[in-house]
Structures are given as C-alpha cells and as structure tokens.
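See below for the structure under consideration.
Missing here is one protein chain; the remaining ones are kept as they sit in the complex.
On to subunit A.
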Amino acid sequence: MSKALRTATALAAVAVLSAGLAACGGDSLEKSGGGGSSQAGGGKGSLTVGSAGFTESTVLAQLYSQLLTDAGYKTTIKTVDNRELYEPALEKGQIDVVPEYAATLAEFLNAKVNGKDAAPVASSDVDATVTALTELAGPLGLKVLPAGEAVDQNAFAVTKEFAEKNDLKTLSDLGKSKIKVKLAAGEECSIRPFCSPGLKKIYGIDVTSVDAKGVGTVQAKQAVKDGTDQLVLTTTTDATLDQFGLVLLEDDKGLQNADNLLPVVNAKEAGGADVAAALDKLTQVLTTADLAGLNKQVDSERKKPEDVAADYLKSKGLLKG
C-alpha cells in the first residue's frame, strides 16, 4: 500500500512540475506581449510585425515595430522562416505588417494567383512594379504601402582602381570599354537572365567565364580584390564593399528588378491611415546606404538589431518620445 502511495505521490509531483513549467512558459509569453504595451502607453490596439529572420528583415521589423509603438500601438514581432509561411498568415491577419521587396513579392503573388507560368509583372520600373503588386495584393486582403528609395537587389562591383583606370561608372561603360572580365558569382549566374546572359545581351559586356564563388561571399569579393576576377555579383545593401576596396557599377539599363522596400499590411487589421503614416516616415528617409549600414552594424559589429534600429530612428528624429 505504501508503495502505491509513493507511486501516486511521485506521479503527482511530476504532473505538478510539468504544469508549473507550462504555466511558467505561458506567463513569459504574456509578459513579452505586455512589454510592448508598457512602452506604448497608448491604446490603439495591437499589431504583429512579421520578420523573415535574415538580418535585413529583422532590422526592418524592429524599425517598423518601434515606429508603430511610438504611434501608440502595442507591437510584437513574429519571426517566420519564409514567404510561403508568412504570406498566408499576413492574409489571415495573424501577422499585420511585413517589410517586403516590391518585385520579389509581386512575382510571388503573381505565381500564386496566376500560376507558375504566368508572364512576369515585375520589372526594373519601381512604379510599374508597385502598381502590379498593388493589383495582385488587393483581392487577397493585403494593402501595399508606398515604396521608398531603399532597394535591395543584385548589383555588380569592381575595384576602385579598375573603375578609375578605365573610367567606369555604369555597366554600360564596362560594355563599351570592351574589357574581358571574369565574373565572381553563384554557379547559377551563367544561366540566369539577370546575371551573365543579361550582362552580355543588354550591356555587351565580354564575360569570359563565371567563377562560382557564391553571391557576395567573402571569397568572391577577395577574388576581385586580388585580381583573379574583375567583376563580382553582390547586393546593393552589401556594407562590406569598402573593406575590399570595391565600388558598385550602376545598372543604368535596368537589368535588375525593382526590389524596393515597402511595408505590406493586412488591409483589415492595419489598413488605416495611422499605420501608413507611421511607416511612411521611415520609407521617406531610409536609403539603400542606410540599410547597408544597419546590416553592417548587426552582421559585423554584432550589435543587437533592436538597438541598431532604435539608434537609427533617434538619429533621424523619427520618434516622438
């Protein structure tokens, strides 16, 4: 009998322990939600900002969240791995605001609405791309807010010396110069229209070979610095170009799609003018170089995205408080 009693006691202890742990977790979740409210002070309701987890997305989610908090909303940030998972959540209003890229999202929705083989709607023209995106997003219950100047798209860089010696500012200059170049990029560059084939066709650049070193990797940039390769594929928000003595050549004929940053919101939950106005303050001010700088502070200096975002908003005078 005492054995049975002991068994029961131990089982009860385990049950209480796990219940305690579970309750503990529940508390912490509520607390993190409450943390937002204590900052907010106002009572406009709560909004969930989505982040796709990579550095730039995390920083943008922080910027959005802090601006919305400043505007009187309670905010929480949810990190979701990819667009396939967070876009449906945005439609349902489980996530209310997401930092997005115009062309990429336009093509994502295009494929979703019109099928995989639909004709592309995104182009290098920002206005046309955003218009197409707005048309696709509307029926899904999404509202596309205006795009700003900041853009994260593929870009090509050369060393400063190389650019000065051959007087290069744009990709057209490089095409006219008739210089043979080796391109450090991802393996798929030799078949992607925006990459090697586009450089040859649109700009007449003589790409002799593609050196598969990855997009914007340290190895790729080092290869150009060392002179092994002459041209490197990276992105416009790459903040480490200076360290390698590299400069971007302007995409003057619009080979790359307009992946300008813009906030996309759930029309029902966050479609109001207040949200749009709060986020537009940032869209008006944020430049590609700013974004590159913010990424660098997180990725190289290892500052917290939260602090980096707060410092930026303060330095630009975007917070009331």
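Just so it is clear, contacts are C-beta pairs under 8 Å (C-beta built on N, C-alpha and C of every residue); 3 or more make two chains touch, one makes a residue touch a chain; residues count from 1.
Assume contacts and distances are computed from a predicted model.
Asker: What does the UniProt entry say the missing chain is called, choosing from "Heme exporter protein D", "Hydroxymyristoyl-ACP dehydratase", "SHS2 domain-containing protein" or "Osmoprotectant transport system permease protein"?
Answerer: Matching "Heme exporter protein D", "Hydroxymyristoyl-ACP dehydratase", "SHS2 domain-containing protein" or "Osmoprotectant transport system permease protein" to the record, the invisible chain is "Osmoprotectant transport system permease protein".
Asker: One chain is left out of this view; which of A:L60, A:V80, A:L136 or A:A223 touches it in the full complex?
Answerer: A:V80
Asker: Pick out the residues on subunit A that sit against the missing chain.
Answerer: 3-4, 6-8, 10-11, 13-15, 18-19, 21-22, 24-26, 28-29, 32, 53-55, 58, 78-82, 84-86, 88-89, 92, 94-95, 298-302, 304
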